[in-house]
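All protein chains but one are shown in place.
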Amino acid sequence: MTVKLLYFAWVREKTGLGEESVDLPGEVKTVADLIGWLKARGPEYEAAFEQSDVIRTALDQTHVSHDAKIAQAREIAFFPPVTGG
Amino acid sequence: MTVKLLYFAWVREKTGLGEESVDLPGEVKTVADLIGWLKARGPEYEAAFEQSDVIRTALDQTHVSHDAKIAQAREIAFFPPVTGG
Amino acid sequence: MIRVQQQDFDIGEEIDRLRAGRTDIGAIVSFTGTVRDTAKGAPVTSMTLEHYPGMTEKELERIEAEANARWPLHASLIVHRTGRMTPGENIVLVVTASASRGAAFEAAEFLMDYLKTDAPFWKKEEGPDGGGWVDARDSDDAARKRWSAQDKAAE
Partner (left out) sequence: MIRVQQQDFDIGEEIDRLRAGRTDIGAIVSFTGTVRDTAKGAPVTSMTLEHYPGMTEKELERIEAEANARWPLHASLIVHRTGRMTPGENIVLVVTASASRGAAFEAAEFLMDYLKTDAPFWKKEEGPDGGGWVDARDSDDAARKRWSAQDKAAE
């Protein structure tokens, strides 16, 4: 399955890219699975997701927790806790 | 003692005047005494101070209760509960 | 700063003046009270605000000083109009500025709650069915009392 991954703020700075398209292997079922899979892709991902418990995730632009199933999501975003306002 | 009395809102409309100067007899010591003394001055005062418990009073522009002593106050105002804002 | 005036005020201009040249403010709250076209279900065509010149200014200054003693405000403003107004017109403006939004919000609510119960203004409404002096509301007394309850809780 091909999904679009988006990275914001320091997650973007650490991965070194704002977005990318990836083919997810079948065993990546949850957000936590995806984070684990990304961390194995290289040191920049390892650094970006090191404190994985503070990373927030949105599936198709809706906040979800790390145990959420990715299912048919097309756009998955990773970012730090928000600080607007 | 001569004091200036001020009336506002429906207290003013009922007494028929916005302000007046009066000479207070010595036995008028508190706000409640003054209200009683005013009510005896005529039917318009009787009407204005009929519901005397809702009438608010200020001595020299400071809110006071009806048991407050008039003492050396020069300006005594009577008005309904305020409704600004 | 406090002002009592007959003429209308411009909310944007008042806020601009209060914050002009300042870079230490993080939060600005404004409250504007306006004339509504109905009161207790009856149409209102105009409203006249009477006040107690002299005492009004003293009370507003006292209320503003009290808010500044309770919250770390960088600036505050109360403007209240008097005279005759029609529905949609501005009556009162309160502006508070602080480093943090909590202080700005609380102080603005406090200023309005105290103004509603302590500042000597009286509203008279007029409509096609007549009119009359507006009654004070218990809810305004209750709104004011919560601030003293907070003091007691904090003791």
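Observations on the model:
Order of writing sets the labels: A, B and C. Residues in every chain begin at 1.
We take it that contacts are C-beta pairs under 8 Å (C-beta built on N, C-alpha and C of every residue); 3 or more make two chains touch, one makes a residue touch a chain.
All values reported here derive from a predicted model rather than from experimental measurement.
Considering the intact complex, the chain excluded from display touches A, C. By the touch rule set out above, chain C reaches the unshown chain at residues 10-13, 15-16, 19, 21-38, 87-88, 99, 101-102, 104-105, 108-109, 112, 139, 143.
Take chain A: the residues that touch the chain left off the picture are 6, 8-10, 12, 58, 61-63, 77, 79-85.
Note that in this section only the chains that are shown with their structure count from here on.
Relative to chain C, the chain whose mean Cα position lies farthest away is A. Chain centres defined as mean CA positions place C nearest to the mean of all protein CA atoms. Centres computed as Cα averages put chain A at a distance of 73 Å from chain B. Each chain gets one centre point, the mean of its Cα atoms, and the points for chain B and chain C are 26 Å apart. Chain C has no residue in contact with two or more other chains.
Residue positions of chain A with contacts to 2 or more other chains are absent.
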